[in-house]
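Mind having a look at this structure? Questions to follow.
Every protein chain of the complex appears in place save one, which is left out.
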Amino acid sequence: MSMRLPKQVGEWISRDKQIRFTFEGKEYTGYEGDTITSALLASGVKVLGRSFKYHRPRGVLSLANHDINALVTDGQDTNIRADVVKLTKGMTLKAVNTDGGVINDKSKYIDSISPLLPVGFYYKAFHKPAALFPFWEKVIRKAAGLGVVNFNYPRINKRKLNDFCDVLIIGAGPSGLSAALSAAANDLEVILVDENQHLGGSLTYDRAGNADTQQMLDELVAKVSASPNIKVYAAAYAAGYYQDHMVPVVTADGITKVRAKAVIVSTGVFEQPPVFHNNDLPGVMLGSAAQRMIHRYGVKPFNKGIVVTANAHGYRVALDLINAGVKVAAVVDMRAQGQKDEQVAELVRKGVKIYTGFCVYEATPVKGKLGMSGAVVCPYDESTANADVAKAVTIECDGIAMSAGWAPAAALLYQSGIGMGYNNDIQQFVPNRFPKGIFAAGRVNGVYSLEARLTDGARAASEVASFLGKKVAAVSVESHQGTSPSHPYPFVHHPKGKNFVDFDEDIQIKDFINAAKEGFDNIELMKRFTTVGMGPSQGKHSNMNAIRILAKIRNLPVEKIGTTTARPFFHPTPMGHLGGRSFHSHRLTSIHGWHKAAGAFFVDVGAWSRPAYYQKSGLSKLETIQQEAQAVRQSVGIIDGGTLGKIEVCGPDAAAFLERFYTGVYADQKVGHSRYVLLLDELGVVVDDGIATRLADEMFFLTISTSNAAAVYREMQRWLQIWQLNVGLVNVTGAYGLINVAGPNASKVLSKLVSVDVSEAAFPMGSAQTTEIKGVPVRIVRAAFVAKQAYEIYMPTGHALSIWKALLEAGQSEGIRPFGTDTQRLLRLELGHHMPGYDTDGLTNPFEVRAEKALHMEKPFFIGKRSLEIIAKKPLTKVLVPFTLAVDYKGEMPQDCNLVIEAGGIKGRVTSISYSPAAKRIVGLAYVAPHQSELGNVFDIRTDNGGIAKATVVKTPFFNA
Amino acid sequence: MTALIKTTPVAYAQHEQKPAMGVHNGMEVALSFEGAAVEKTHKQVLGVTDVSCFAKFGIKGPKAADWLAKQGLKTPDEINSWVEGAPGTLVLRLGGSEFLVEDQIKGNACNGLSTFNQDKTAGAYQVARADAAFILGGSQALNLLSELCVMDLRDSALASNAVVMTQVAGISATLLRESLAGEQVYRIWCDVSYGPYMWEMLLEIAQELGGGAVGLTARFQ
Amino acid sequence: MAYQLLKFALGGEYKEPRFFRDCQTPKKSYDAVIIGGGGHGLAAAYYLAKDHGITNVAVLEKGYIGGGNTGRNTTIVRSNYLTPDGVNFYDASVKLFEGLSTELDINLFYSNRGHFTLAHTESAMRTMRWRAEVNKHVGVESRVVGTDEIAKACPQMDLSCSGKAPIQGALYHEPGSIARHDAVAWGYARGADSMGVEIFQNTEVQSIDVKDGQVQGVHTSRGYISTGKVLSAVAGFTPRITEMVDLKTPIVIHPLQACVSEPMKPWLDTILVSGSLHVYVSQSSRGELVMGSSLDPYEVHSTRSTFDFVEGLTSHIVDMFPFLSNVKVVRQWAGMADITPDFAPIMGKTPIKGFYLDAGWGTWGFKATPISGKTMAYTMANDKAHDLIHSFRLSRFEEYELTGEKGAASVGH
Partner (left out) sequence: MKLLNCPMNGTRPLSEFLFGGEFREMPNPDTSSDLEWASYVHYRDNAPGVKKEWWYHSPSGTWFIAERNTLSDEVLATYLYGKAPDATKTTKPRAKKEQSE
């Protein structure tokens, strides 16, 4: 049975474009411009979904994304909001959260056992006996949730853009459109956002049987489109308000993060359902939903219905219904005074019966609650919310339109830190204290008449203009006249309950009363105990009613109850939108391509990608590393160290700076020499180490370990600012490449490329030279981190690859081999060097790693010195020692982080361990108790599987280097 | 001078696009990608060019501006701004007392600056530079940047002589707007090690928006 | 159907009693005053009454009970810490939690799901082994597992994390559980109330009287209360209370944010944590994914939300679960975490006699609720720190004896 009306003025559908789709296995046809729901309603489908808890049949409630009665899946995606998602060709849809279909849902029995499941029932059941809880938990988990997630759904990365404006106006109803035009006229850059496909807000549907407003809307929209100062985002919602006026605007294509200098919130109001028995039956809907159906989609909401109201809006709805050919059997006005104006008179003229001081006591269901057959209306006592059932009248009808009041769509205002007060004239929370740059206009601001809303938009725009420093005339708006748009307590008590307040969560009036009885009589506790407002529509249709009920229970004014906190998001927002294109920045040295071609296995070190080793077919990782290490021990190897932090410390105070920053002395360091540097923090904890090479009287060249480079450089900058020394810091980490040539044949290889003498005698440990390789200026530092004979060669980074290749070529006859970081770790272990961050943790002090030699306590100051003086007075609790296992050790290989155990207690742990091909045994470093640390002492390491490995404290290096 | 040729830091990321490489200013760079016609279109819509090969000279310290002036270069008066310091050479003032001098396709000032001697120049320190550098142009350039950069870079907000040290694609970068043969383009510099990543990000979005890689040849035709 | 539900079907007046009395006017004096009606404060009150017979106790709550971090966390309970002291302490908490639904006669939905801490790097794997070894030593079930075992527990996850940070293994902690956080506070409130403890909501502490180094009483928005023992159990509000007694602490307040998705049919059975991607996620009994990330990077004493948080978190969630691209986030929120330099709590006595501190919980407060209540009650009753909390004393900082939890903190929660 088609419910499609003849063409409506201003409708959003294109009747020449038909779209076929299926729902629950049946084929239907809609038009382009339809939402899924409107197309189904037009086809006479009333049952769109099943409720979360009781699996009650549900139809349209708001048709505006203020409820989740209609959630569907297309087999790919789930929890699709049918009320607002556009119909597209070939959709194959099903309701979510059903067991066997939306009509024959096998879980519908839950509705009949609902008395067993009062508010908070799950806190009171299933836990005794405890052993059975896992069983019940399975049952509960199975019932939980809405749609089923499709694990094959493709990854979608939406674009996230940034945009800027003087004023962002959220909501393009009459007040928003007016504000945009006024702001633009004041030469402000405007971004105007509205969640609907078309601008206009309530102008697109609230007509009261009269299409004149369409002309006003067309004019407003035409002016907006013509204004070069206004940028419009339609079908876009403001997801939340964030600090300093940042509002993410969400569309189907992605998110635009709008940064505004000021924000006008003209988001309007959410219509709130009056609450009576069976107010959730398909056919019972909000008055504004009925209007949206008629005017946006040309769909007749029902054939014969009534309007239950408590404000003037209900009469407007009745006129719209009549105009659309609906037989309106009655208007039921819950107010004792009712309404007396021209619209009421017109309805009476049209033969509509007006029941003043009446309520809908209950809606009568058809079989299976799949729709309604009538309404029972009774005289209503507003003060007690009781119906006089003795005087009940039954009206046959297939639909009810409900208009009892509104709640401000104030989530964004709350997020901005606004203050709201309750206005008794309109029975609504309205803003009374605005943060800087935040403005409200229209119904969210408590302004209701169409004329006043237009003026209020202009008023807000003029306030924005003066906030932004423009001289503009002030605009004033009259306060609300006439009857209240909202009823203070539109509830009808019923012994059978099922008078729903929160449709997402199936929460009835008695749930609130019972929660309060149990002590949950604070709005936040009530929310948590009843879960009101915690469903996917986040209280849009339920929070205000919950507050009203609690106020009644506690006999307090609504204002005293307060509101729950409105958190982002305004509408639930997809993770693919929020995550967007996922950036994964990474740093590569200029030799990276070569490494990759050579089979490097890469690991991430901070942002860098580094070769851990170079894979060789037929060799395990371990074997490869051991081979690379042997190449260095026996002949020569090279490693790309370009990732190392490199800083030039220049100026007259360079040495003084280093002496304050590091633990050592540098004033007397000779040019052309390098020294060890050790960095502590103010607590005396080991942070980093490296090498300082003096290249000139006033210039030191420093290295920092790769993962600490950025942080250590930052600390240098900070301390330099505090100390105000005459020093220039130059970070050349990226500008210089570094290649380390190591092994007994290193000097032989190097000497083929440089003119300077790199022999042991001419270029001893701790010295540095500046020279050239193939015309490229290089700095060479003798260091001994991985081998006794090792040269660190620094060159402009653009030449690193050429020099890498030149070294490989020069070393070919010596069997030169590249090695990676895993091999480097083994090589330095064989020499007994500890690595900060690997063999130390966030609390290690230098005494624990026996770094006393590096500490120059006689200096007047260095970072961490004062703390070390305190620490030095305390007994050590652990010490890092080098150890070996027996040459013939056959047990389980101990691993890093295996524990050192003594007398059943933890004394320390292994920090580094490996088989050393050079020492021909397993070697390592471990923390042990001080009494275990003497040379030759034997201690126990417990392996993964609980075995004990006997370790002996030895001297380093572990082999005869 | 060395006979060794440098390679652009972006080469690794460009490898799969198989550009025709050539040497400019001692560095091997991509001269062309898909041919003049295609690259011309890309240039109009959204073209990305690697110009890491442009010669650079960096200097910082309280006396840096004086020293540059002595070498006959014009330096910007305002912090975070740029001038054409010599014909075809940009001088960027990075913050208060640091400068980046970069010869453009026809500039030739950096060579003369290599005479800098740290020992004889108190209060000025040479900053070795090896930035990855890019030109971004075309009608969709701002669209791309609005995804990669949180700054308002529209003409109304970005002064024509402004140098912006900000983040692009999540990493630190320096950015400015200039006019190149009548076309408005954006220049982006980042640490050399991020060069491949920056190229990947710029190109990925450029391609989505109907643009693509533009070689050095097409860029300066 | 569980028989407990039948009573609801019998009709008539709803007979469920109040969980706790609606206390409005405090007495002039109490044996002990507890500041903070969150899980910790209420648990301390409960155990003071139950274990030590001290029932003349007032709990003062500025807002409503359980409204602070108790109601703002991601409800994970576990004990796989790094130091033996930490493991022992949290293990005792897990054991109390396991019997708590029965003891408090409230279904806490204490749900044993197992807990994977994912390692994406070799160094993370080392930390996992370290934790596993210490856990095993103390008798807590934790072990390092490979990708095969992770894939079995969560076959939907992309173990390569979209190629961005391939998972190498994990620390698997079998006792890892989730619970209904609000109910923990409500259960303790009911238990304490039933033994005589008085709970005052909407009651703000304005100052604390100290004379000759001894606590004398508390000025509140409901008048002055005389007492010789005050416990501060206010998490993110700790600096505001310690300032009242001029007590210095190393605590800094950083917001910790979280969010939930819309409900979907259950598919994620375990609790997943990734230190590298700064993500933790589990699925609640309502079907929502409860997701969190690392602390906000700077000090703020409020519960404001940021968009950066949810952008970063969701991009990593989608890296791990690409199919969630179009699943929606419903709500985000924040709590105020009281962070210490060594990522361990500050518990016990202070230099001020009668002033006890239960603070520094950072992101681990919820899982410690029962044991902190029990040990603080002992400490207050005996004016002597409970053995389990000795290493968490405030004086450890002056003594340069920080606890070693720092290593585990990077992969915390």
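Residue numbering begins at 1 within each chain, and the chains themselves are lettered A, B and C in the order written.
Everything below uses one rule, namely that a contact is a pair of C-beta atoms (placed from the backbone, for glycine too) under 8 Å apart; a residue touches a chain by one contact, two chains touch by 3 or more.
Given the structure is predicted, the values throughout are model-derived calculations rather than measurements.
For the chain excluded from display, the touched partners among the shown chains of the whole complex are A, B, C.
From the options A:Lys89, A:Arg866 or A:Lys950, the residue with contact to the unseen chain in the full assembly is A:Arg866.
Among the residues C:Tyr14, C:Tyr224, C:Phe323 or C:Tyr400, only C:Tyr400 touches the chain that is left out of the figure. In the complete complex, the residue from C:Ala58, C:Val94 or C:Ile251 that touches the missing chain is C:Ile251. Residue positions on subunit A in contact with the hidden chain: 242-244, 246, 257, 261, 682-683, 714, 717-718, 721-722, 724, 731, 860-861, 865-867, 869-870, in rising order.
Although one chain is not displayed, subunit B still touches it through residues 78-81, 94-96, 150-152, 156-159, 161-167, 172-174. For subunit C, the residues in touch with the chain missing from this view are 238-240, 242-243, 248-253, 297-302, 304, 306-308, 341, 397-400.
Operating definition for what follows: only the chains that are shown with their structure count from here on.
Centre-to-centre separation between subunit A and subunit C, using Cα means, comes to 22 Å.
In terms of their C-alpha centroids, the spacing between subunit B and subunit C amounts to 51 Å. If each chain is reduced to the centroid of its CA atoms, subunit A and subunit B end up 34 Å from each other. Counting partners per residue, subunit C has no residue that reaches two or more other chains. Only residues 52, 77-79, 113, 115-118, 121-128, 130, 132-134, 136-137, 140-142, 144-157, 160, 240, 242-243, 246, 248, 257, 415, 510, 513-514, 517-522, 524-525, 528-529, 535-536, 538, 565, 567-569, 572-576, 578-580, 582, 584, 603-604, 683-684, 838, 841-843, 867, 870-871, 874, 895-899, 901, 906, 909, 942, 944 of subunit A touch subunit C when the two sit together in their complex. Those residues of subunit A whose C-beta lies close enough to touch subunit B in the complex are 159-164, 257, 259, 581, 583, 585-590, 592-593, 608, 642-643, 648, 650-652, 696-699, 728, 730, 732-736, 772, 774-776, 796-799, 801-803.
The part of subunit B that touches subunit A in the complex is made up of residues 1-7, 9, 11-12, 15, 27, 60-61, 118-119, 122, 125-131, 143, 146-147, 149-152, 154, 157, 169-171, 191-197, 201, 205.
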